[in-house]
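What you see is the complex with one protein chain gone and the rest in place.
Naming follows writing order (A, B and C), and every chain is counted from residue 1.
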Amino acid sequence: MATIGFIGLGNMGGPMAINLLKAGHEVKAFDLSQTAVEHVVSEGGTAVVSAVEAATGADFVISMLPAGVHVQGLYLTGEAPLLDVVSDNALIIDSSTIDAATAQRVSAAAAERGLSFIDAPVSGGVGGAIAGTLAFMVGATDEQFAKAKPVLECMGKNIFHAGQSGAGQIAKACNNMMLSILMAGTSEALNMGMKNGLDPAVLSEIMKQSSGNNWALQVYNPVPGVMEGVPSSNNYQGGFQVDLMFKDLGLAMELSQQSNSPVPMGSAARSLFSLHKSKGNGGLDFSSILKLYQDS
Amino acid sequence: MATIGFIGLGNMGGPMAINLLKAGHEVKAFDLSQTAVEHVVSEGGTAVVSAVEAATGADFVISMLPAGVHVQGLYLTGEAPLLDVVSDNALIIDSSTIDAATAQRVSAAAAERGLSFIDAPVSGGVGGAIAGTLAFMVGATDEQFAKAKPVLECMGKNIFHAGQSGAGQIAKACNNMMLSILMAGTSEALNMGMKNGLDPAVLSEIMKQSSGNNWALQVYNPVPGVMEGVPSSNNYQGGFQVDLMFKDLGLAMELSQQSNSPVPMGSAARSLFSLHKSKGNGGLDFSSILKLYQDS
Amino acid sequence: MATIGFIGLGNMGGPMAINLLKAGHEVKAFDLSQTAVEHVVSEGGTAVVSAVEAATGADFVISMLPAGVHVQGLYLTGEAPLLDVVSDNALIIDSSTIDAATAQRVSAAAAERGLSFIDAPVSGGVGGAIAGTLAFMVGATDEQFAKAKPVLECMGKNIFHAGQSGAGQIAKACNNMMLSILMAGTSEALNMGMKNGLDPAVLSEIMKQSSGNNWALQVYNPVPGVMEGVPSSNNYQGGFQVDLMFKDLGLAMELSQQSNSPVPMGSAARSLFSLHKSKGNGGLDFSSILKLYQDS
Partner (left out) sequence: MATIGFIGLGNMGGPMAINLLKAGHEVKAFDLSQTAVEHVVSEGGTAVVSAVEAATGADFVISMLPAGVHVQGLYLTGEAPLLDVVSDNALIIDSSTIDAATAQRVSAAAAERGLSFIDAPVSGGVGGAIAGTLAFMVGATDEQFAKAKPVLECMGKNIFHAGQSGAGQIAKACNNMMLSILMAGTSEALNMGMKNGLDPAVLSEIMKQSSGNNWALQVYNPVPGVMEGVPSSNNYQGGFQVDLMFKDLGLAMELSQQSNSPVPMGSAARSLFSLHKSKGNGGLDFSSILKLYQDS
């Protein structure tokens, strides 16, 4: 069993760390929030007082932070860069969702010092983090991926090797942009059907069995009442917030800008989520985009 | 077994009529093209010299025409309107893809005369028409639907009762708008991944198993070489043409205009197919929209 | 002075007819609303009881109707088509804003009978109709245009010869699509500036003197308080309603569909006005699109 320094124990990081503990690993837990640390400690983790202490001597360092600026600061440009303290044979796994350019920059800086930094953002939400069924999209060499996989499998179900450094972030940006397109598109197709008198459950079923079939129709229908146990049937509470979708779409726009990849559909979806957010809906589940379409 | 007048024996109508013959029905076949009629006759159909002759005395009248103007002319406002000749107990099934308003207008005119006209557009393409695996989206009363179903099952696999008169056309417009969104969105997500170094087969697999999953990734991948037996792996030949997708998106825009249903994503997709068509790609399969995104 | 049959005396048609009277013409006034007729009669017009009576014996027939279906019915396919009664040497001027295809169809039908029908839609709104400062965009032969011009000049200031039959409607569709793009674009640029702390009057002035300069900044600023005497400074009352802009954008979409002219920007603008309308703002001036962008 390995010693793992875990930095960032929020809604996602906390349950992920606990799943590592359940699998028998030793976890040195750090977060700016003492409450977050204590929660992990109550499940068997070891509290440490700094990211440096978490990283020092660990076999794996895992980070789960809000944005690229935090990841860069933590490892590279902050007051106590972790790249100065991690062991030569340690593997750093960053599971934050950040821009690919930062992931690649930190990975390159690590490589220069003979260290290993890989990007492994997740999808699956808080539910998946708790259940240990996250999907990991990994940007790493074959060797790094082989080393990371058993650890990631303690926290997730599907572990994808997307490609070299940064590829995990790129894959996630592509996937989540696609998701925003699916959800907005499905909402507008269902809304048009409803405005013309169709039953949304019937239309959903028709499209699901036809060429309009997609993830939203299968497991995340945006119309309240069509499907049980989804945010739309719970006043759009829980799930994946509009604010987070908007953040991810910002990362997709950045990626498209740097690589000049045209993204007209993703841009249109981002505009819709932006309009929706500006009306005070940032805290709702992203399937609430249906409300933007509806008459009021 | 029934006597069926079939009007419109093109790429879709021809094989549909033949499947009715195979099921044991009698088919009175009419088309402006003598060749089209002869093809059906060679499979056991009876040639007739006019739509009126096809419809007179038939148990079912089935039409498969290019646009609403033809359907309205055939039944209602042309020189020899079929509503003047069909039997009281006949069922008229229009399988053309047309605007819902025309379908509803003709249906109402039929009802005024004690006749039954239902809309039953199909999806599944020429392949589905030949194999008898089409999906039918039907706008009809329960009674009309019950009467139509056994006949439709000779030509298709999934027979959906979408709702009352016009609902079949509405469902098809919603589904095909969704399809255009899926295909354009999938193409742009895969293109962005590829421009950033990802293998399209790997990225397709990741998205298919994640929240980006949709029909295009499942059975119709737009990137040449990722999937066998699809148009993208055959120079975008065959399949569902850009011209037809553009036509269907026009119907969706019309429906959105009449009902004031906002369709920003569908409008964005229509713009892309329009740009693609304007560069001379109208005859290619619609998954060729990927080419619009790619560097040249 | 001429005898003019005027059909359609609403918010626009009424003042236009009155300006013809002021110029000394004889006006035979017809509208379904008796009140509308009486208003024109009180300014010197002659009440007639039918469109046929208005058209019979007139030197000019002018119509101002809501949509293409009304124009086609009035002249061609209704119960008493005016093409059956207008004099050989009369000129028919349709100032309705309708689809170009209908204008061309009616014009061709007129020509077949040796009659003259031209399209001459207007811009300038109710204010321009009252003041006699409308712009007319005319689709006509040179000869027809020469004959129409003196009459149009009684009602308007700029009389443009856009081209042959239908060209007036085409020019208007292009112009109003452009207008929707300008207004939405200006609103979003100003809103982004304001959200980042800029004074909208200062930013408006900068853009007006730079390459962002456009009609909205010059005479129709959408931000309340920047400009006096515009709808934005009067709670978006008066002016040009969202409902009418949405109708005109529908005509632009139709034109783009028939001619396969890609209109991504116009489509995006239509989507925004559609979202805005669906929230109950159809009766506000179209510069209220700013509200769609703003935080609430």
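The definition used in the following text is that contacts are C-beta pairs under 8 Å (C-beta built on N, C-alpha and C of every residue); 3 or more make two chains touch, one makes a residue touch a chain.
Please read these numbers as outputs of a predicted model, since none were measured by experiment.
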Displayed chains contacting the withheld chain: A, B, C
Hidden partner chain, touching residue among C:Val41, C:Cys154 or C:Ile206: C:Ile206
Full-complex contact with the absent chain, from C:Met177, C:Val230, C:Leu249 or C:Leu284: C:Met177
Contact set of chain A toward the excluded chain (per top definition): 246, 250, 253-254, 256-257, 260-264, 267-268, 270-272, 274-275, 277-278
Missing-chain contacts mapped onto chain B: 264, 268, 275, 278-280, 292-296
Absent chain, residues of chain C that touch it: 100, 123, 135, 137, 158, 160-164, 166-167, 170-171, 173-179, 181-182, 184-186, 188-193, 195-199, 202-203, 205-207, 209-215, 218, 220, 252, 255-256, 259-266, 268-269, 271-272, 293
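As a convention for this text, only the chains that are shown with their structure count from here on.
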Between chain C and chain A, distance of the C-alpha-averaged centres to the nearest whole Å: 51
Intercentroid distance (Cα basis), chain C paired with chain B, Å: 37
Inter-chain centre distance, chain A versus chain B - centres from mean C-alpha coordinates, in Å: 39
Sites on chain B at which at least two other chains make contact: 256, 260-264, 268, 271-272
